[in-house]
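As you look at this complex, bear in mind that one protein chain is not there, while each of the others sits in place.
For clarity, chains are labelled A and B in written order, and residue numbers in each chain start from 1.
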Amino acid sequence: MSIDTGVPAETPARASTPEESRQWTARMRHAAESAFPPDQLLPDRQPAYMASWIYVFGVLTVVSLAWVIITGCILAIMGPSWWHVSSTGHFVNSLHLWSVEAFFFFMVIHLWGKFFMAAWRGNRRLTWATGVISFLVSVGAAFTGYLSQQNFDSQWISTQAKDGINSTGAGSVFNVLNFGQMLMWHIVLLPIGVAIIAGLHVLLVRRHGIVPPFAVGDGDAAAETPATTTTTAPAGEPA
Amino acid sequence: MFLPALLGALINLNGSGRYIHWGFIQISVANFVVIILMIVVFVLAILLPFPKRKRDGQ
Partner (left out) sequence: MSDDTKKARRFKPDRDVKEWKGAYVPYDILKEAFVAFLAVAVLIVLLAVVFSSPDEPAITLKTWSAVDPVDFAQTAITELDGTSGTASYGPPYNSTPDSSQHIGFFEPEQWFGVHQPIDTAQDFVIGPLRTLPNQPVTQAAVSLYQNASGAQQNAWTTAYEKAVANATDVNGRLHVPAGRYGPVGIMVGSLTDMAQTGGLDGTLLSEGEFYNTNYTKPLLFLADGTYLADKADAQHLSGDQWGMMNETGNYPGQAWLWLYTMWYQVSPMNSSTNGDLEVWVIMMVLSIGLIFLPFIPILRSIPRWTRVYKLIWRRHYRELAGT
């Protein structure tokens, strides 16, 4: 007597007919799998030339961002006035401030390192671009954070910054004197923006790999050869 | 009971800030320290030896 487990006998997980492979779902899965094979997405080895402490600043930046978000979430639990009236709240605010300082500290060192490695080489220009855009959006997120403090600092920063922003016309919509609006940009819109762009940046690093060193002889001004150029890592190879 | 002391500051950075004036540049001591620290950490990161690791197949 067979036991009915409720599971159909055969459940094909993959599209097997041409009709099914026209599906959005199947095509997206196929695109994701070929762009990010699992051992490229979560590699367990790295190229031997990665033998420098400068390489840890990317991950230090990401974990600092994680702490910015975690401490921000704790502040969100109790609301924007909490840190003015509670010493625990003030301590969490301090953690939030110092995680932001750490975030920019490590991010800028990471940028310096990547610049001196010319890390955009080999079709990694979008990786570089998303990194710079992450920096710029993070500056905006930090700015709205300073506006959300509800103290003398936010009074001064808002009344000063309004002139710069108004001069571009953006002040007609983005009103830095509007605490409610600035708080929502700070805790909703800009964190989502930072997360998406930084996430894309990390995915691009996984896709294209860490840039190899300059070849010996590249330091010479006339180091241009009419050789074949491979500009992306072949699919399936660990990068 | 040491929590209030822990949650306060051991070093009080409030009060009037100290600034460095150099030509047209004016920078707070605090920001100056942060920037110098960044440069030092960057240089150390490049110069400090990195632990050797076994190659694949070794």
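Keep in mind that, in the parts below, a residue touches a chain if its C-beta (ideal position, glycine included) is under 8 Å from a C-beta of that chain, and two chains touch if they have at least 3 such contacts.
The model shown is predicted, which means the values in this text are computed figures rather than measured ones.
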Missing-chain contacts mapped onto chain A: 42-52, 54, 56, 59-60, 62-64, 66-67, 71, 83-84, 90-91, 93-95, 97-99, 101-102, 104, 108, 113, 115-118, 120-122, 125, 128-129, 132-133, 136, 139, 142, 146, 149-156, 158-160, 163-164, 166-173, 175, 177-181, 183, 209, 211-216, 218-219, 223-234, 238
Chain not shown, touching residues in chain B: 6-11, 13-19, 24-31, 33-35, 46-47, 50, 53-56
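In the analysis below, only the chains that are shown with their structure count from here on.
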Contact set on chain B toward chain A in their complex: 3-4, 6-8, 34, 37-38, 41-42, 44-46, 48, 50, 52, 55-56
Of chain A, residues touching chain B in the complex: 45, 48, 51-54, 56-57, 87-88, 90-91, 101, 105, 108-109, 112-113
